[in-house]
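Every protein chain but one is kept in place in this view of the complex.
Up next is chain A:
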Amino acid sequence: MDCVATGGNVKVLAKAIHSLSRIGEELYLEPVEDGLALRSVNSSRSAFACFLLSPLFFQKYQAPSDQSFRCKIPIKSVQAVFKSLSSLDRSVEKCRIQLNSEKSRLTITLHCKHGLLKTHNLSFQDCESLQAVFDKESCANVLQAQPRLMVDTVLHFPPSQEEVTLSVSSDRVWLRNHVEDDADPRAMMTELSLSSEEFDHFAISTQTSITFCLKELRGLLVFAESSGLPISVYFDEPGSPVILSVMDSVLEANFVLATLSEDSHPKNHGKSNTKHPDTEQPPDDFMNDDMDSFLIAMETSELPGPSHAPTSPPHPTNNRKHPASEEEQEEALAEGPPNKKFCSLFFGSVLPTQSQLTNQTIQSQEVLASDSEDENQAETS
């Protein structure tokens, strides 16, 4: 294998590595005819990311003669090569990635200004091909937005926020922080409402709510923001993976994230059918800026003092539907101990054939249980 990236593409490559480093500990590298595939998966196997850099991305691209070559490298060591993005931008003119099969080293050479050469020899491990099973095209819902919109949206959630719930109706998108049932009941709830007009593409065929991890989305945003490429979000029902995708003529990135499954939050189930007629109008009362309708929020009867119970005011006069439905949801939640688990995604060792290279062509959409097989194989092979 021998590939050379030049100019701005070095930075793109670096950003892709940084973005993948938010996902997992290891970088899976696989040069194929369609390009160089860089992949990573998180330890719980609930998130998978893949960058495919096409041969045109490189000034020179030569896949190894031995088609089956693939390897994994601790991502930290690759990140170290592309450590400082700003200095990369200023000084690096060319980046060459070569496989030295005799020494079993992956050599990354940075050609900098003034003839400075930086050579990194990275050790690697052989591994099975890493591929998630997913199919973007069959997803019922597709959103596409400029990275700026997504960045501005994510900004409203604190860095410690792990999961968000994305709800869609025919003309709106809501994002709210997902609070686990056993977590602090006093947590602040944040909800952002976006009009369909803010999206470049808005195709919702089923109204639904999905909950997924923010961390990986933030990871992809690192990349999308710097490259200015729009992000597409493909999703179905709760429990089936959400696919975040960025595409360009010379590269493609797909992040596949598990979503909380249906039984773990029954509220979405009820909601997907019942909620949306109400929420045709935004759930936030303030939107309809009508004095009377939102003036009263909480009525405690005129309590002269002692009998006043602060947390359960006797007359909850808010008859708006949205909060009421939230209460119902809470009851529903209380019924059974929710099985809060992200379905682990789908990674078996997938046939190392050409078909895996295009992510969409995997035969089955079935979500397989987590499979540690490939890891074992990788280690023993």
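Just so it is clear, a residue touches a chain if its C-beta (ideal position, glycine included) is under 8 Å from a C-beta of that chain, and two chains touch if they have at least 3 such contacts; residues count from 1.
Here is the rule we go by: contacts and distances are computed from a predicted model.
Here one chain is missing from view; checked against "Protein phosphatase, Mg2+/Mn2+ dependent 1H", "Checkpoint protein", "Ubiquitin-conjugating enzyme E2 2" or "ADP-ribosylation factor-like protein 2", UniProt names that protein "Checkpoint protein".
The residue touching the chain not shown here, chosen from A:Glu191, A:Glu225 or A:Asp248, is A:Glu191.
Mapped onto chain A, the footprint of the missing chain covers residues 146, 148-149, 152, 155-156, 158, 185-195, 197-198, 282, 284, 286-287, 294-300, 302-306, 308-311, 313, 316-318, 323, 326-327, 330.
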